[in-house]
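A single protein chain has been omitted from the complex, and every remaining protein chain is retained in its original position.
For subunit A:
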Amino acid sequence: MASNKKVLLKVIILGDSSVGKTSLMNQYVNRKFSNQYKATIGADFLTKEVTIDDRTVTMQIWDTAGQERFQSLGVAFYRGADCCVLVFDVTAPNTFKSLDSWRDEFLIQAAPREPDNFPFVLLGNKVDLEPRAISAKRAQQWCQSKNSIPYFETSAKEGLNVEQAFLAIAKNALAQQNQTVDLYNEFPDQIKLSNAQRPNNGADACGC
């Protein structure tokens, strides 16, 4: 098991089919890109280690299938995520319109404690392609309306902004983790709990 300095972050990638989720992940982890489209079946998992402020952070990246028939499996994976990456294709307006439903579905299924502060990141992928259907401004406006989530324009093909985007993802998730108090200190002692249920607390048998 790892020492306290090590952190593992669970990152979920969501978006319509063929927006480039798998390609982004492959570019990021393996620095490879293929023009061939291979639909993800169910989900795909990759690991990438990054160092942020002296901390070794392992990103456990969950690349889910965008196709609707795999949705029921996908949602089972949302719980316990540390960050959610939403991806759309800047040349395909429908993939941008779906963002709201991806985000809503994620929040329902993952049920994070503070949905308003849950770390999302938006990636507009395929900026190497023409013609563009969604402008950077429009995407940024959407981000503003969602409690200003960070936005990156990426090209998995050319490796543009991919590294930076994932670094931001890791930082965001990490910041969220650091905010929460260590649970260890929150817990009252077990014996005390059962002690409190005693009607007469006068003679403290527990000695605590």
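Operating definition for what follows: a residue touches a chain if its C-beta (ideal position, glycine included) is under 8 Å from a C-beta of that chain, and two chains touch if they have at least 3 such contacts; residues count from 1.
In this section, contacts and distances are computed from a predicted model.
Missing chain, UniProt protein name, picked from "Exosome complex protein RRP46", "Vacuolar fusion protein MON1 homolog", "Rab GDP dissociation inhibitor" or "Transport protein particle (TRAPP) component": "Vacuolar fusion protein MON1 homolog".
The hidden chain makes contact, of the residues A:Trp62, A:Phe88, A:Phe106 or A:Phe166, with A:Trp62.
Considering A:Ala81, A:Leu99 or A:Val127, the position touching the chain not shown turns out to be A:Ala81 (whole complex). Contact residues of subunit A toward the unshown chain are 1-4, 6-8, 10, 42-43, 45-47, 49, 58, 60, 62, 73, 76-77, 79-82, 110-111, 113, 180, 182-184, 187, 189-191, 193-195, 197-198, 200, 203-208.
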